[in-house]
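Missing here is one protein chain; the remaining ones are kept as they sit in the complex.
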Amino acid sequence: MTKGDLVDQTAIDRIHQSFAAQSMMATLGARMVDVASGTVRIESPILPGARQQQGFGHAGLTFSIGDSAAGYAALTSLPLDMEVVTAEIKINLLAPARGQKLVAIGTVVKPGKRLCIVTAEVFAIDDGQRKLIAILQGTMVPVPA
Amino acid sequence: MTKGDLVDQTAIDRIHQSFAAQSMMATLGARMVDVASGTVRIESPILPGARQQQGFGHAGLTFSIGDSAAGYAALTSLPLDMEVVTAEIKINLLAPARGQKLVAIGTVVKPGKRLCIVTAEVFAIDDGQRKLIAILQGTMVPVPA
Amino acid sequence: MTKGDLVDQTAIDRIHQSFAAQSMMATLGARMVDVASGTVRIESPILPGARQQQGFGHAGLTFSIGDSAAGYAALTSLPLDMEVVTAEIKINLLAPARGQKLVAIGTVVKPGKRLCIVTAEVFAIDDGQRKLIAILQGTMVPVPA
Partner (left out) sequence: MTKGDLVDQTAIDRIHQSFAAQSMMATLGARMVDVASGTVRIESPILPGARQQQGFGHAGLTFSIGDSAAGYAALTSLPLDMEVVTAEIKINLLAPARGQKLVAIGTVVKPGKRLCIVTAEVFAIDDGQRKLIAILQGTMVPVPA
């Protein structure tokens, strides 16, 4: 794990604990592989049980890891006793989720105690080629943990 | 299953086959319980493996069934040899996904051969009480099956 | 003006004063023609100075009155000493803004002191025919007036 400029191990541990408590992430095989100040990276395989009707990754998979990456990016900007919930988020799907793995990178655009504006990009890795397949833009709301 | 004004059993069967091919829906325990012209209803339990960090249904679950309900609603307006893919969709989450079951109702706002505009509502059923927990608004794109 | 179930004239007056203070609405020729609990209607001509390159109403016109209708709908659900600002809103444009007049109807989906979820529909009136040309879905944030 890269720590970037988020030096506080307590904060990193807190975020990993929250992620581990999201059973949906385990169901999808997703892992949080990078946590830094204002940005988080989540990776997942495209499991046989996460496909749409044409055999590509389901939009719900792409959304789930994009949303989580954006949410945990927001959490890196908040005090230790807070959680975030998604108020709203929009996804534009650019290409099918084709390949072996998806990578979601969430980024804080504007932190805030009341609203935190975030974006995420999701890439598909297919035979070593990385392709942007989705972009997300949304609002996270801090709530007491 | 209620057929509404979609009388063509071939069309209904085609939509059920497409839904059955979405392994993500089986993973989430989702079922398509109603198909009518311009509207589709999908229900799912809130499985232990589909939770967020506070124990409620994950936003990815709510999104997945809302998106699928909207997409299949679009498909009811198209010829039999077409499928749809989500171009973009936005979700506003109004309340936690708390309870025993989620119900997503997708609706076609404007059909079209090039773009189909859709909305969806997602409700949580908690001890028999139905509560609106999310609204979605998006664009489906018809593609050859 | 129809009052619907919002019987408090003070509240109605407050909303009209706020609307009158939006110089953008005057520039667009927009008028607030209906205020009721949880819903507001705004109408505007398609002025010569509010067109896009093909001569139809500009997306910015459709957005402006849709956003304002949604925002003032939110304001009907709040105490007299509050204003609202748009946190985010998404518009799907269904058809060109063609005709003599636009009508925007904003509706509160979920009121709240922290976030208020709203939708709006915008119709074009062309030779007496009413056509849905846009739908909006967004979040208003109450702030002290």
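Chains: A, B and C, in written order; residue numbering restarts at 1 for each.
In this section, a contact is a pair of C-beta atoms (placed from the backbone, for glycine too) under 8 Å apart; a residue touches a chain by one contact, two chains touch by 3 or more.
Since we're looking at a predicted model, the values are computed, not measured.
Visitor: Given the contact definition stated above, which residue among C:Thr39, C:Thr76 or C:Asn92 touches the chain not shown here?
Guide: Missing-chain contact among the listed residues: C:Asn92.
Visitor: Looking at B:Asp67, B:Glu88 or B:Glu121, which residue reaches the missing chain?
Guide: Of the candidates B:Asp67, B:Glu88 or B:Glu121, B:Glu88 is in touch with the missing chain.
Visitor: Which subunit A residues would touch the chain omitted from the figure, given the whole complex?
Guide: Subunit A touches the missing chain through residues 90, 92, 94-95, 109-110, 117, 119, 132, 135, 137-139.
Visitor: Since one chain has been left out of the picture, which residues of subunit C touch it in the full complex?
Guide: Counting only subunit C, the missing chain is touched by 18-19, 21-24, 26-28, 48-54, 58-61, 63-64, 67-68, 83, 85-93, 96.
Visitor: Using the touch rule from the top, list residues of subunit B that touch the missing partner.
Guide: 87-88, 90, 114-115, 139, 141
Operating definition for what follows: only the chains that are shown with their structure count from here on.
Visitor: With centres defined from CA atoms, tell me which chain sits nearest the overall protein centre.
Guide: B
Visitor: Counting only Cα atoms for the centres, state how far subunit A is from subunit C in Å.
Guide: That pair's centroid distance is 34 Å.
Visitor: Could you work out how far the Cα centre of subunit B sits from that of subunit C, in whole Å?
Guide: It comes to 29 Å between the two C-alpha centres.
Visitor: I'd like to verify one number: the distance from the centre of subunit A to the centre of subunit B, where each centre is the average of its C-alpha atoms, in whole angstrom.
Guide: 23
Visitor: Quick check: what residues of subunit B touch more than one other chain, meaning two or more?
Guide: Within subunit B, the residues that touch at least two other chains are 90, 92.
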